[in-house]
Structures are given as structure tokens and as C-alpha cells.
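The complex is shown incomplete by one protein chain, all other protein chains being positioned as in the whole.
Moving on, here comes chain A:
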Amino acid sequence: MSWLLALPIVVPFLTAVLAFLTRQSPLGRWISVAGSAVLLFASITLMNTVLRDGVIAGQMGGWAAPFGITLVADLLSAVMVLITAIVAVAVSIYAIADVDEGMERLGYHALFNMLIAGVVGAFITGDLFNLYVWFEVMLIASFGLLVLGGRPEQIDGGVKYVALNLVSTIMFLTGIGLLYGMTGTLNMADLATAVDDADQRLLTIVAVLFMIAFGVKAAVFPLFFWLPASYHTPAFSVSAVFAGLLTKVGVYALLRMFTLVFDHDTAFTHTILLWVAGLTMVVGVLGAAAQSDMRKILSFHIVSQIGYMILGLALLTPLAIVGAVFYLVHHIVVKANLFLIAGVAQRIAGGTELSRIGGLYKSAPLLAVLFVVPAFSLAGFPPLSGFWAKFLLVKAALDVQGWIIAGIALAVGLLTIYSMTKIWAQAFWEPHPDGIEPKLSSLSSRDRAAMLIPIAGLAVLTVIIGVMPEPFVQFAEASAAQLLDPTAYITAVLGEQP
């Protein structure tokens, strides 16, 4: 069983090595696409196994849990790995058109696949220190990708990104040290029971340390400032994969730790999370309203959407967790897609600054249709995926008489529509200020295919989730049940407990 768990980590890792060796030739990009396809296959296999057998766990290096490093996949891990693989395939195809040879020679494909390896590792590990290691793998690869090309804005954004993420890393490390000192274990399943014997007040302090560490990664208020400072600077395929995956690793870590380990004082920790969720939603969406660049608007919307997922975690009812899981999956698809579309707009209309582009609706109607799907899904229009995600969360909030937070969630949805229509009106409807007609046919046929196929694929996925939400909601329900009652998770890792 353990090879099945290790495979989604090993595949991108090997791909990265191969892509590094072939970075001087155009072969690298095809290796990257092939590697992502194999990863997709591996993650589908993993998902099938988890659906069939329940939570699966494997001990690396032959040391039994809780002493060795455990890899474990429950439904949430499996779906996160699967969605990561889907984004990896989409972005690696898109990169054929988006990433120039200069960046390839500097090792873009190697860094990209290393990033994917780190993300998958973080989703699949069952050991806290190992989670730290995967965070670092992800972080160092993202540093490289962010400043690759070395334009001054990238360096500028990179400094802020690196600085704040390193602070978060150290918080995480300190938290790990203190938790180990209190419980003597770092295995997450073992921690779930071991924390019961620890000093509960001290445990709350450690919980807050973890909340800050993961909060920086997830870009929640008031820790999100690195995100809008940097996400609009690198290549479009880079910001798409960052937007889709990186912050979600933080959300995943919060979701995992605050349902499995830190559920001892929910009145305190989850109340903080509720405030954080509300403020994140509001500040993010207001920040977006003030921006006039497509990528900056989208960056602030990442922040605001993270608030919804944290809201699900903060409410901690079964329905709320269902909403959070559903939101997580839907948002990765939609957000990565919007950044990919911004990349096409930049290529054919000459920028992402809204006042300097226009006319896309008239001259590139296909792109307009492809934009409408994720944009309206993000805003929560039925019947797209975002509607069901928001519906579940608002329903969960109303169920516990959270009138105010439900109101905030709805109002933020409304403001999201404002931002999306702003992009729509200025980039698509208004004529181009320079009078040119941005046409998709100005791209070479190879670039056109490489850019539009992943966008169309992700858009179709958004529509499928939206039109047929039933299986996805059922899946999210099963996954939420596993999160709220971690017995299966603990048993899979440690064996039957007396």
C-alpha cells in the first residue's frame, strides 16, 4: 500500500530531476506535461483505493507509527492530491505557450514539478515535522519560480513574499518544538490522543502559534500582505499555480490540525477563526474593489475566498465542514483558471491593467465565454460550482444562528460580482483604448491550443461540478465525516487502539 501513497510524491520529484537535466532543450516542457499526466493517473488510483478501502496509511522506512514517518490518505488528502494533479496538468500544458526559453533554461520546469511534489507531500503526510519539510520544499521552489526572470517588480514582490513566509516557517517550527515537548510525539494521529493529557492552557497557546503559522500560508487577515504584494509579478502560469494551490495548502493544514489535534478548546480557537474568516472575506473583497489590474483584483479575491473556507472550519458543524471541503476543491479549479485567462488577455490585448485593454468580447468571444464561467462561479452564480459552495456555507451559518456571518458571506459574494463585472466591462465590453482588436488568432496555433485547452478543460470541470453537485457534495460529506470523527484516521495509522 505504501508505494501507492509515495507515488504521487515520487513522480513529480523524478519529473523535476529529469526536467532539470533537460533544461537546455525543449524536451523539458514535454517531460513536465508527461510527468503531470502520470501524477494524475497516480492520484486517480489513490482516490479509487481510498474510496474503496477507506483511510490508508503507510510507514516509510519500515519504522512503525508513531516512530517512523507516516504517509496517510483519507478522502480529504486524496481529493486534494487529485485536484493538485489536475491543476499540474493544466498549468504544465499552458506553460508550453507561456514560459519562454530563457525561463526554461533557468529551470522553470524543474522548479514547477518540485513545487507540485511539495504540495502533494504536504497533503499526504501524517507527520507534523514531515509537514514542515514539505512546506519548505514547496516554499523554496516557489521562491525560485517567483523571481525567475528577475524583473525589478519580481524582486520587489519576492522580498516581501520571502520575508513573511520565512517568519511563518519559524512560527511553525517553534510550535512543533513546543508540541513535541508537551506530548513527546509528532505523529498527527498519535497527537490527536496524546494532547488530551497535556496542559490544556499551554496547548491553546501552541494552537495559536500554529494558527498564525498556517494563517500566513493561507493568507488570512491580518497576515495576508505578502500575497497581493507578489502574486501579480511572476509569469502567468506561475501565478496560476500559486493562486490555485499554495494558499490552499495553508487552509488544508488548518483544516487538518484544527479538527484532528486542536479541538480541545473550540470556544476559544474557533471563535478567533470565525472573526478571522469574517474580516478576511471583507478586507479581501474591499481590497479587490480598489484595484484596477486584472491580476491584482484576482489576488485580493484569493484572500477573500480563503475567508469562506476558514468560515467553514470555524463553524465546525458537519455541514460547515462539507462546505469548506467543497469550497476548497471548487476554488482551486476556478482561481487557477482565472489567472490562466488573465495570461491570455495579456498576450492578445497587451496587458492586464484594465484601463489599457478592452474589446475582448467583440474580437475574442471564445475567451469571453471561458472567462464568464469561472468568474461567475467565483461570484456564486447558479448553476456554477461557486453557488453550491457558498450555499452550503451560508446554510451552515444560518443553522447555528450566525446571522451576521451569513450576512457578511452574502454581501461579500455581492461585492465579488462587482469586481468580476468590472473586469468584464473594462476588458471585454469597452473598446480597446488603442483601437486595436485583440484576436485569439494573433497567437500561433501551438500557443493557442496550449493556452485554451487547459482553460476550457478547467471551465468544463467548473460546469460539471455546478450542474451535477450531488456526487461532489456526497463526497464532501463523507470527507467531512472523516474529519469530524477521526477514529478511522487514527486507526489506519496506529492500528486498533485498546
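The rule we apply is simple: contacts are C-beta pairs under 8 Å (C-beta built on N, C-alpha and C of every residue); 3 or more make two chains touch, one makes a residue touch a chain; residues count from 1.
Convention: contacts and distances are computed from a predicted model.
Taken from the listed names "ATP synthase gamma chain", "Peptide/nickel transport system permease protein", "Branched-chain amino acid ABC transporter ATP-binding protein" or "Na+/H+ antiporter subunit C", the protein name that UniProt assigns to the chain not shown is "Na+/H+ antiporter subunit C". Residue in contact with the omitted chain (choice from A:33, A:147, A:341 or A:490): A:147.
Summary of contacts with the chain left out: across A:75, A:139, A:315 or A:373, the touching residue is A:139. Of A:27, A:173 or A:212, it is A:173 that touches the chain left out of the display. Within the complete assembly, A:232 is the residue of A:29, A:109 or A:232 that touches the hidden chain.
Remark: the residues of chain A touching the chain excluded from display are 129, 132-133, 136, 139-140, 143-144, 147, 150, 152-160, 162-163, 166-167, 169-170, 173-174, 176-178, 180-182, 228-230, 232-233, 291-293, 355.
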